[in-house]
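All protein chains but one are shown at their positions in the complex.
On to subunit A.
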Amino acid sequence: MMASFCHFPASPPHQSLSKLLSPLRRPRPHPFLPNVLCIFNPNRNRIRAGSQFRRLSLSSSSIALPPEELDSSSLGDLTRPDFPILHQEVNGFNLVYLDNAATSQKPTAVLKALNKYYESYNSNVHRAIHSLSAEATDEYEQARTKVAAFINASKPKEIVFTRNATEAINLVAYSWGLSNLRSGDEILLTIAEHHSAIVPWQLVAQKTGASLKFVGLTKEEVPDIEQLKELLSVKTKIVVIHHVSNVLGSALPIEDVVAWSHSVGAKVLVDACQSIPHMVVDVQKLDPDFLVASSHKMCGPTGVGFLYGKSELLSAMPPFLGGGEMIADVFQDYSTFAEPPSRFEAGTPAIGEAIGLGAAIDYLMGIGMQRIHDYEKELANYLYLSLLAIPNVRIYGPAPSETVHRASLCSFNVENIHPTDIATILDKQHGVAIRSGHHCAQPLHRSLGISASARASLYFYNNKKEIDVFIRALKDTIDFFISFQ
């Protein structure tokens, strides 16, 4: 029964480790977990009152534990102490941080790793002979191995460290794109792509004469997979596609998209920025040619991200940035280049940050991505239903159902009130941090017919109590503006 709910691949071996370390007594997976079931709960009319929510979710949840214990030991409550930044006041109110799709907070384990690096063994990597440098190099390369294991890549050298996912996409566009695309070729994207997935390809298309094609939305406000199949042709050379949308909260069937794309000879680049931090991602199962993600969205430091590329592809790609580290021999008028991944890592990398990313991965694996995913499914539904209950609120993206799972974020608008106004008063008068704007997805907003939206996005250290605070604050804010209209 659980299998039919899951779009996502089975977890790799680290799952058992997390069970070992998990302090939560609740057995997993549990057939009676609320998840999407609360949508079909007969007590639906109780949704109207905000305070009823907690009782609703508890009553439909696991029968094994008494309600109070369940609530007090939710993943959010368990992990909160690890994040010092969450315990502060903003404008006189306790901070409620709901902007995780923009960036995540970092646990003390990651902060300690960063500090330890700079305090004990900071040294340039791959270059010197001395002990500090050897230690730094080891830790840096170990971080690479951790990233590879995290996404189940077959070899660590298929991981290229970059500054972030945006740079990783630019790397593919300029290195692979410029040498493989020519006039008449097509690059297929969806209208919901992040600007970082659109703009580099626009630039490269201009240079090569290739063109961009966009898949639109269905009336359920998800990218139209049928249209994608139709738009795929022998002219399509690469499909650039998100795994989870940072605005719509929808997830795409990557395995299928990859299979269809490969059958017409097109490569696939998957933007996993919003999926990797929240669920199990297995590149051997999904089989993309390229996959990108940023560290800062998955509890890691800013300044580092990575590109996963199949080794035969990377080996055939020319360099992106030139400089030290990526060369073999340098002469006056030409140079020879290193093998990947070094070929694409010019200059001194963000060493401490990469090691910090490794520490973040350790932390996440210690909890277990499946566990994080399951908890966030609860949060996602709770958030969606709570928002839906407020009059004049319009949420974008698909409604959750048995087959459709939303990410734990909601982009929304309130009728006649600008999202920026909402976000400002939520912050100043309630200490609730959400985002307002186009979320780096202007084409998507245009196709939805809006200029901006507000977005609340959660992570595993949030809990239902915070959602309640947000909902209360939102209602208060709406009343504040309505009184002036």
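The rule we apply is simple: a residue touches a chain if its C-beta (ideal position, glycine included) is under 8 Å from a C-beta of that chain, and two chains touch if they have at least 3 such contacts; residues count from 1.
Just so it is clear, contacts and distances are computed from a predicted model.
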| item | value |
| --- | --- |
| The complex's invisible chain, by UniProt name, from "Elongator complex protein 4", "GPI-anchor transamidase component GPAA1", "SufE-like protein 1, chloroplastic/mitochondrial" or "Probable cytosolic iron-sulfur protein assembly protein CIAO1 homolog" | "SufE-like protein 1, chloroplastic/mitochondrial" |
| Contact partner of the left-out chain, one of A:S133, A:T218, A:Q429 or A:S447 | A:Q429 |
| Residue in contact with the excluded chain [from A:V204, A:V222, A:L387 or A:A452] | A:A452 |
| Contacting the left-out chain in the complete assembly, out of A:L98, A:I417 or A:L448 | A:I417 |
| Interface with the unshown chain - residue positions in subunit A | 89, 91-93, 206, 417-418, 420-421, 423-425, 427-429, 436-437, 451-452, 480-481, 484 |
